[in-house]
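Only one protein chain is missing; all other protein chains are in place.
Each chain carries a letter (A, B, C and D) given by its place in the written order, and its residues are counted from 1.
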Amino acid sequence: MSLIAEMTAHPPNAGRSAVAAFEEEFAAHRRAARRAWGIGTAIFLILFALTAWLGDFFDVRQVTNAEGEREWRWVIAAGIPRLGEYIAQTIPVLRWESLGADFAEWFWRWRVWLDLLLETVLIAFMATTLGVIGGFILSFPASRNLAPNAWVLWLSRRYLEIARTVPELVWALIFVFCFGVGPMAGVLAIGLHAAGALGKLYSEVNENIDMGPLEGVKAAGGSWFDQIRYGAVPQVLPNIVSYTLLRFEINVRSSSIIGYVGAGGLGQEFRTAMSFQEYTDLSALFLIILVTVIVIDFASEKLRHRIIGMEGSPA
Amino acid sequence: MVDVLRLDNVSRHFGETKAVDRVSLDVQPGQFVGVIGRSGAGKSTMLRLINRLIEPTDGRILFGETEVSALRGRALRAWRRDCAMIFQQFNLVERLDVLTNVLIGRLAERGFLSSMAMHFTDAERTMAIEALDRFDLAPQALQRAGTLSGGQQQRVAIAKALVQQPRIMLADEPIASLDPANATLVMDGLRDINRDEGITVLVNLHTLDTARAYCDRIVAMRGGRIFFDGVAAQLTDDVVRDIYGLEGLREFNEAVTSTQAVHVPG
Amino acid sequence: MVDVLRLDNVSRHFGETKAVDRVSLDVQPGQFVGVIGRSGAGKSTMLRLINRLIEPTDGRILFGETEVSALRGRALRAWRRDCAMIFQQFNLVERLDVLTNVLIGRLAERGFLSSMAMHFTDAERTMAIEALDRFDLAPQALQRAGTLSGGQQQRVAIAKALVQQPRIMLADEPIASLDPANATLVMDGLRDINRDEGITVLVNLHTLDTARAYCDRIVAMRGGRIFFDGVAAQLTDDVVRDIYGLEGLREFNEAVTSTQAVHVPG
Amino acid sequence: WQDDYQTIRFGILSGENEQDRLERNEPLRVHLEETLGVEVEIFTAGNYDGVVQAIAADQIEIARFGSSSYAAAYTATNGEVVPFLTTEKQNGNTGYRSIIVSRCDSGIDTLADAAGKVMAFADPDSTSGYAVPYYNLVEREGITPETYFSAVPFSGSHEAGVQGVVNGTFDVAATWRNDEYDGVYQRMVAKNMIDDGEVCVIWESPEITSGPWTARANLPEEMIADVAAAIQSFPSTDPEGWQLYTNFTEGEENPDTGFIPVTHERYQWIVDMRAWLRDQRRS
Partner (left out) sequence: MTQPTDARIAAAMTAHPRAFRDPAPVRIRKIALWVLFIGLIAWCLWDFNFSPERIWTGLGRLGRVASFMFPPHIWTTWEDWAEILNGLGETLSMAFLGTVLGAVVAFPLAFLGAKNINRIFWLRMSARRGYDVIRAFETLILALIFIRAFGLGPLAGILAIAVSEIGTFAKLFSEALENTSRRPVEGVVASGGSRLQSIRYGILPQVAPVYLSVILYNFESNVRSGTILGIVGAGGIGFLLSDRISAYRWDEAWSIIFLIIAMVYLIDGLSARVRTRLIGSLERTA
C-alpha cells in the first residue's frame, strides 16, 4: 500500500505550497542547525584538547620503572598499572584463622571513630539545619517571580552567591580564626556554604511554581508572607525535602574534609592517620564513611517518599 | 449594604494593547451580573482591576464612598477580602487540605505569627466547615485539595470566598474547565449565595446560554469596551453576532459539543 | 485487507481486579468501532491488550491468521506498527519538534544506528510532512511539540499514527482533554482516514453523542465484559441507562451543558 | 646523570610557617635549569601527604619539606630519603624553637609556677604549637600536661594563644620563635596587637631545624651533590631572585641568608617524636 502516493493524490492545492514552504524552511533550518553543531562541537573539542594538553594527558616523560631504571613512557600508560598502589597499602591483612583478631586490629580505634562519626553527623545535622534556615528564607526574595521588589532580589541573590562561591574550606579557615578550632567553626562554615548552595537550588524550584495559588491567596487579602506560606511553600516542599536530604549527605562528607583545618569530625582523624602512615586506618575510616553514606542515602529515600506523600494538615 | 460598585472611565493598557478601555459601569448591590465577550475582550482584566490584582492605567474604581483604586496596605487587603475572587483554574493550593484552603479566606484577619503557624480559631474553623457543608464537601475537609475533581475544587474555591464574608463576589470563567454536571453545581452555588446572602456577583462567562439562564443583567465587552448592557431578553441573535464578531464563530459539529450522556427530562 | 481482528476469550487481571474479563470480539476490516462504557469498565485495558502494551492473562488475540498474543521481538514491533495507538494524553515527546514526533512512527523500520542518530530518509520526512499537512500542521513542523495546543498535539499524534502505515488505528479517548472545536477536528480526521484509506478504527469514547455521530458500530463494556454490541440506533435510553448504571447519571441543567455560543444553522 | 634525569621534578611544600607560604619559586627554577643544564619542574603543594607519596613512589626527585613532614617522609619511605640542605638565618640560626609564654606580671616564671594553671596549645596539627611542646613536656620535663595543668584547651592559632594569655583567658600558651628578636609574639608587638614586654618566655624546646631539601636515596650521588651545590649558589648568583624567593621585597632586612648542609641526625628526634606520638595514640 503506497500511502505516499495516496496522500499526494489527495491533498488540496493549498497544501502543496505548505509542503513546499516547509521544505524551504527545513533546508534553511538544517543548514543553521548543522552550522551551530559544527561550531559548537569544534569549540568544545578545541577546549577539550587544550585543557587535556595543559593537564599533561599527552605527556611523554622519563619515569623510574620497577627496577629503578629510567625510561621514556607516556604518563597515562605508565601510571595505569600503578593505580592500585596506594589502595594496596591500605588493605589490612585478614587471615581466615585469626579473622576476629585481625578485624579487631583493623578497627582498633573504633570507639574513637564512632565518637567522631557521631560528631561528624551532628556537625552535618547542625550545618544542614543552618543551611536550610538561611537558604530557605532567602530563597523566596531571591526568586524572580516572588521577590517583592528589585533591590531585595538583587541583595538576596548576591548574598547567596557569596555564601556559596566561597568554598567551605575557606569559610572554615576564616571561622577557625574567629571562633577557634573545633566543631563550631565547622558547623558555621558548612552551614554558610550550604545556605548559599541550597538557596540557589530552592530559588530555582520557586521560579518554577504555579503562580495560581499565590494569586488565590492574594485575592483573598493575604499579605506577601501569606502568599509565600500558603501558596508557595506547600508547592515546593517535596523538592525542598529532597534537596535538603541530598545536602545532608554532602555535608556529612564535607564535614570530614573540614576536619583538615581542625574544625572537628572524622576529617581530623583522617588527617592524623595519613600523617602517621596508619594506612589501614584509612580503609577502616573509608568503610565507616561508606556505610554512613549508604545508610543516609537509603534513609533519605524512605523519608522523602513519606514526606512527599504527606498532606499538609492544620492544627 | 447600599454601596454601589462604580467603575469610572477605567482603562488598563498592556504596552500597545488596550485590554480595558475607558470602561464606566455601575453595579447595584445584590445584582447577579454576567460579563460575556470574545477571548481577549478584556473580561478577565476588568475583574482583576476590581479586585486590585492589577492597577488601572487610568480612571477610578469606587465602592460607595471609598476610592478602591487608591487603597494601600492593610486597607487594600481588607478590600480584597471584601470582594472575593474565583478563578477559572480554581487557584487552590493543591498540596494543602481542603479545610486549610478554605481558611485561606480568613488570612486577611490574621496576624503575622498565627498565620505563619497556620493557626486558626475554632470559630473560623466552624465557619469553614459550614461553608464546605453548604456544598456537600464537609466529608472531604481533610483531603488534599489536589485529589478532588475539578467541580469539587471549584466549590471549595467558592467556600473559601464565602468565609471571606465578602460583599462582592467576582468569578472569572468559573465553569470553563468543568464538565456540565459540575458546572451546574457551581453555577447553582453562586446563584444561591447571591439570593440567600445578597452578595453581589459579577461573573465572566464564555457560554451565552449560561449567562442567559443565571444572570439578572448581562454586560458584553468587545475590544476592551462595554458593548452591550441589558437583560437576557435584549440579547438578540444580531446583538450576539456583533459581540462575538461573525468571523469568531466556528461551525461546530453539534454532536461533539454536547457532553450529555442521555436526554434526561430536565 | 481481509484480515479480521479477533479477540478470543481474552482476559486481563490486575491483582483482584478483572479489568478485561473473557472478552470475545471480531472487528471487520474498515469498520469504525466506538467503545463506550463507564470509567473503569476496561476500555483502555482492552485497547492496550490489542496493541500488546500489556499482556493478556488469558485468551488469544488474532489478526487474520497471525496469533498476535504470541508475537515476540521484531514481529511484535511490526505488529505495533500495524496497529497504531492514539492516547488521551497524546503521549508525544514534548521536548522534540513536531516533525521528529511524527517520524517516531517510522522507528519500527529503522536500523539501530540511524535511529540512535535520529536520522531519517528524505522519503520518510516527506511522508511525515504530508501527514502533518493533511491536518494543517505543516507550518508548525519545526516547533516543539510541547508548545502546541492540545488539539494540535492530538492531530500530531494522528499524523504519527498515519506514517506508521497502520492497518488498524486504536484511539483511547482521543478527545477527552480537548475543547469542542478541537474535538471535532480530531474526530473528523479519524473519520477521513477511515473512509479514505480504509483503515479500521477502534475508538474509546466517553461521550455517547460522539459515538452515535461517528461510529458504524458501538461496543459497550461494563465491568470488563462486552455488554452491548450493535449500531447507534439500537442504543435506546434504556440500554444506555444499563450501560452506565442508573446511579451514574446526574440531572443536568441543559443550559449549562451546551457550549455553543449561538444557534448557528447546523 | 643528566641523561637519565633530563627533567628533575621538585615538590615544594608551601611552608609550615606563614612567611614561606608566599615564596616565589620561579627564580630558583630558572637558576637551577641554568646551573644544572636539565629541565626543572616545580610543584607547590598545600598538603604534605601528596609530596610524601610522590617521593615515595619515585614520582619526584627532590622535595623541600618542613621538619615534621620530612620526618613523615622518612618513615613513609623507611629511611630512603636524604636531607642535604636547610635554610640558614641571620645569627647562624637554622631553625626555630617551641616556647611557652606567660604574662610577665602574672608571677608565672617557670614551668613549676604554671602547675594547676590553664595551658593553651595552638592547634592539634601544629608541630611547634602542640607536638613539640607536648612531647618535650612528657619526655624531658616529666610532666603529663592533662594532669599537671588544670586544663589544656586549644586556642586555634598561635596568635590566638598569645592574645589569650595577654587577655587572661589562658595562663600560659605554647607557640614558637626563631630567636629573641623574631617570633610570634614579637610580630604581634610589631603589628600593635599587644604591647612590648607583656609576655615572657618561661620554657624553650630544643631547636626544630628548618625543613630540609631532601632527595630520594636511590638517585645518583653526583646528582644530589650537583643539585645541592646549585641550590646553595642561588643567593649569591641571583640576589634579586633570592629576594623574590624569600618574599622580602619591601625593604625589610631579609632574615634568611642562605642554605647550609644538614644531615639526618638533626631530625632524628622529630622522627622519634612522631613515633612516640603515634604510640601515644595507639595506647
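We take it that contacts are C-beta pairs under 8 Å (C-beta built on N, C-alpha and C of every residue); 3 or more make two chains touch, one makes a residue touch a chain.
Keep in mind it's a predicted model, so treat the numbers as computed, not measured.
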item	value
Shown chains touched by the chain that is not drawn here	A, B, C, D
Of A:Ala21, A:Val166, A:Met211 or A:Leu303, the one touching the omitted chain in the full complex	A:Val166
Sole contact to the chain not displayed, among A:Gly134, A:Pro183, A:Gly199 or A:Gly222	A:Pro183
From A:Thr51, A:Ser98 or A:Asn145, residue that would touch the chain that is not displayed	A:Thr51
Residue, one of A:Ala21, A:Met211 or A:Ile289, that touches the chain absent here	A:Ile289
Touch list for chain B against the chain that is not drawn	99, 122-123, 125-131, 138, 141-142, 162-163, 165, 197
Interface with the undisplayed chain - residues on chain D	9, 11-12, 14, 18-19, 21-22, 24, 43-47, 49-51, 53-54, 56-57, 59-60, 159, 244
Where the unshown chain meets chain C, residue by residue	51, 53, 77-81, 84-85, 87, 89-97, 99-100, 103-105, 107-108, 110, 112, 115-120, 142, 144, 157, 160-161, 164
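Keep in mind that, in the parts below, only the chains that are shown with their structure count from here on.
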item	value
Whole-Å gap between the CA centroids of chain A and chain C	44
Distance between the centres, which are taken as Cα means, of chain D and chain A, whole angstrom	37
Distance between the centres, which are taken as Cα means, of chain D and chain C, whole angstrom	81
Junction residues of chain A - those touching two or more other chains	none
Interfacial residue positions of chain A with respect to chain B in the complex	212-213, 215-223, 225-226, 229-231, 234-235, 237, 311-314
Footprint of chain A on chain B - complex, ascending	51, 53, 77-81, 84-85, 87, 89-97, 99-100, 103-105, 107-108, 112, 115-116, 118, 120, 142-144, 157, 160-161, 164
In the complex with chain D, residue positions of chain A that touch it	61-64, 68, 70, 82, 85-86, 108, 176-177, 179-182, 260, 262, 268, 271-272, 274-278
